[in-house]
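The structure under discussion appears below in the form of structure tokens.
Missing here is one protein chain; the remaining ones are kept as they sit in the complex.
So that you can tell them apart, the chains are marked A, B and C in the order they are listed, and the count of residues begins at 1 in each.
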Amino acid sequence: MAEHKATFLPIQVYTDMAIEARDIVRGDAKEEVPGVRVKESKSGGVLVTEVEIYEESAERLMGKPRGHYITLDVPTFQDRDADLKTHLMERLTDQLKELIPQDIHKSVLVVGLGNWNATPDALGPRVVERILVTRHLGAVVSEDIKEKMRPVAAVAPGVLGTTGIETLDIIRGIVREAEPDLVVAIDALAARNLDRLLGSVQIADTGIHPGSGVGNRRQGLTESSVGVPVIAIGVCTVVQSVSIAQEAIRQLANQLADDMAFYDILKQMAPSEQRGLVDEVLGSRFSELMVTPKEIDILIDDMAEVLAESLNRSLQPHLSANEWS
Amino acid sequence: MAEHKATFLPIQVYTDMAIEARDIVRGDAKEEVPGVRVKESKSGGVLVTEVEIYEESAERLMGKPRGHYITLDVPTFQDRDADLKTHLMERLTDQLKELIPQDIHKSVLVVGLGNWNATPDALGPRVVERILVTRHLGAVVSEDIKEKMRPVAAVAPGVLGTTGIETLDIIRGIVREAEPDLVVAIDALAARNLDRLLGSVQIADTGIHPGSGVGNRRQGLTESSVGVPVIAIGVCTVVQSVSIAQEAIRQLANQLADDMAFYDILKQMAPSEQRGLVDEVLGSRFSELMVTPKEIDILIDDMAEVLAESLNRSLQPHLSANEWS
Amino acid sequence: MAEHKATFLPIQVYTDMAIEARDIVRGDAKEEVPGVRVKESKSGGVLVTEVEIYEESAERLMGKPRGHYITLDVPTFQDRDADLKTHLMERLTDQLKELIPQDIHKSVLVVGLGNWNATPDALGPRVVERILVTRHLGAVVSEDIKEKMRPVAAVAPGVLGTTGIETLDIIRGIVREAEPDLVVAIDALAARNLDRLLGSVQIADTGIHPGSGVGNRRQGLTESSVGVPVIAIGVCTVVQSVSIAQEAIRQLANQLADDMAFYDILKQMAPSEQRGLVDEVLGSRFSELMVTPKEIDILIDDMAEVLAESLNRSLQPHLSANEWS
Partner (left out) sequence: MAEHKATFLPIQVYTDMAIEARDIVRGDAKEEVPGVRVKESKSGGVLVTEVEIYEESAERLMGKPRGHYITLDVPTFQDRDADLKTHLMERLTDQLKELIPQDIHKSVLVVGLGNWNATPDALGPRVVERILVTRHLGAVVSEDIKEKMRPVAAVAPGVLGTTGIETLDIIRGIVREAEPDLVVAIDALAARNLDRLLGSVQIADTGIHPGSGVGNRRQGLTESSVGVPVIAIGVCTVVQSVSIAQEAIRQLANQLADDMAFYDILKQMAPSEQRGLVDEVLGSRFSELMVTPKEIDILIDDMAEVLAESLNRSLQPHLSANEWS
């Protein structure tokens, strides 16, 4: 009775991950979502999935703008294996090198979105503090080193709740003054699938869009809003507690699916009724709660290290490790 | 059909709160649990409930040792209202003054259980850093001040995972050397009810018992294990994610309770089957996850401030605020 | 032989404090520096000195631009007396209320200069995290509260070394987007007099000028550079180690001053020779070192609390304490 599972309770928990949006839209269908291309590869424990949304219709279906979304899944990242960290760092570096212009005269502004003082939202700022910042060194280093060094700046602009200013406005102001050729934005993401908690990195060439992130960053950070291309790197650090409630109900439903009576109750309800039921059950109650792994503080640091090293390597291909550490 | 609610899925999510244990045991019954006395009072937005377990049979039923458990509930603590903080601090001070010997020659060791580096578990250490420590000042202050000052020491012994030593062993070693007359232990608690998250303080004269707390502190910290009386102060800082899943199912069941078919499905199952079902659904999946409010970092600080000030006032009744801040 | 003291070794350790610049320029003279007015008052252990530089010639002599510089000296702040903290907070509030427009429709941007990750330079960011930020609340609060609430934003822009961007450029970009009517900038200052270490607050209506601060913030943050008035609040958190060396020599010289031979040696030297001697002795050796009190981490927090509460009170005269804490 597998087909029941797909039809039961199709409400959508919000997700920042394109790969999850695609899984939801696609459901149990065998064909790919129209207007979407997906490519998978696996290396050293890291599953790399590239989702390309290339048609406007797909954009609407998926709720994500056209572009490339690369997901690196490492479901066992929480085990803190040093080899896996290295593999993830290397795969990330590979992917970033394809997106970041190789010409090191192109300057880059790294933006760490999120809130220092809320652990699951602190990923961006913690990456920023590990970035090799060089933009101000032009005047003081030797011509020799200068030739090998890309100008990189890095800021952690805070969040609306602590600054009182829309984060996009702060970034726009800084971009206008610092005039980078590219913005790379780091953010904490919300996922739907518990396995992605601190186990999934998404790189997107579309910037960051409304509704994204853990906190309150409502305006998009995109080429059209700041005037230069924006690469977004996100890590899933929370799952909304409603995801847990929903998954619990889904699993219960699956368990009970063989019992036709239970299935019939639900089948008799119109989809809108089903949605209303679950919203009522789950909605207001859990919206302000977050689900995180117990070891969140340490895992955020681990991940910030991986991201920063990948970025430093991709941004400064001509500098050796000693020069940036 | 209220009676369905009480009988449905009576599995027990673990709770550190005596008041929740009593609510579970009592269910919808109108009489108090035998061997238990409960007294409620309310003042300035703070609901004070005293649960006294006075018979051995009640001890077994409740899963908590005989003694007094005082719960101060402030469900709106997360709104960060300054008046409410003050009220809670004053009520806590009142309660603590009744438990802590008035004779200030009796020395006290305050123990902050938990892990500095894991926010929801950091309450104990954060209280400890705000305690007015005086035990070492005997030799340097004037006779005058010495007369008014209770000797107080304070330690944050860490957790098994970071020290490699059972926390109880560390405390026992310190108690043997420092020889306090009383230990006051601060700990983060797990509750079942989401409303208690950062909104409930429990004071117990029974010490801290196996299974308690957020982390790995398996041995009891009690008069019998350390040789001096132990007062435990706990604040609920996490709810296990299984609580959320369970509540979701319970609410769904209540919603569907009018539909006899659904109810019948469940009723046909034996209680053990019900339990097995829910364990299977919820068990392994969520056990390593925690649910916390978004603002956990700030709220833990707020609560640590309230606890520390209450303790400083109760421990040092003859010193004025200026002398300890 | 007091007159020797004034003439000995008149090299100038850099100071951010106008009051110290005036003391250096004035030396032992009985008249005030021309073009400078000084007014003193004392209340509750706080010495308030207002230095007004009103002539261009004085500007050059003092190395500080024309304007008002109010210094609040509390040499015993390090003793952590709660009453003194309250007194300082109240005096600061009085002074700030005179400088900040009473019209609460005038919006304010609080800027915390300095580096989170270097304790003595972290004052600005630590004040910012305690500021009641309201600029984004206009849409969500009741008309009633809105009428009483000034729009306040707050940012901690980092330092050149960690962002790669001149701090002034970041602030200018933010000011352009957020359009405040006034900027209040908090900074850590370097003083010459060891007694001012964590014991002195300076308020200036002239903004912040090149050479100021502990870190690398070379461009001025002034009305002419950002387009709106800038009030600067600074606290002395470091004394350059060269100050210690110099004071040691000065004291030795004073001790030996009765011995004509020593005095004669120095007197025989031309002032430029004296300066060269001391530069050689002290210069390169100590320039990268800082002198701080042992308890710097705690004292910076104490001071950040005082500054933030004074600012919150001055900025929000119609809100009660509960509403901003």
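Following the convention adopted for this analysis, contacts are C-beta pairs under 8 Å (C-beta built on N, C-alpha and C of every residue); 3 or more make two chains touch, one makes a residue touch a chain.
Note that the coordinates shown come from a computational prediction; the quantities given were computed from them, not determined experimentally.
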- Message: Given that one chain is not shown, which residue among C:Val36, C:Leu88, C:Val184 or C:Leu197 touches it?
- Response: C:Leu197
- May I ask which residue of B:Pro101, B:Gly161 or B:Pro317 touches the chain that does not appear here? B:Gly161
- Query: Which one touches the absent chain: B:Ile174, B:Leu198 or B:Ile296?
  - Reply: B:Ile174
- Message: I need the residue numbers on chain B that touch the omitted chain, in ascending order.
- Response: 116-117, 129, 133-137, 151-158, 160-166, 169-170, 172-178
- Item | Interface residues of chain C (partner: the chain not displayed) | 117-119, 194, 197, 214, 241, 244-249, 251-252, 255-256, 259, 261-262, 264-265, 277-278, 280-282, 285-286, 288-298
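What we mean here is this: only the chains that are shown with their structure count from here on.
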- Query: Counting only C-alpha atoms to place each centre, which chain is farthest from chain B?
  - Reply: C
- Item | Whole-Å separation of chain centres (CA-atom averages), chain A against chain C | 42
- Query: Using CA atom averages as chain centres, what separation in Å is found between chain B and chain C?
  - Reply: 45
- Which parts of chain C, given as residue numbers and ranges, touch two or more other chains? none
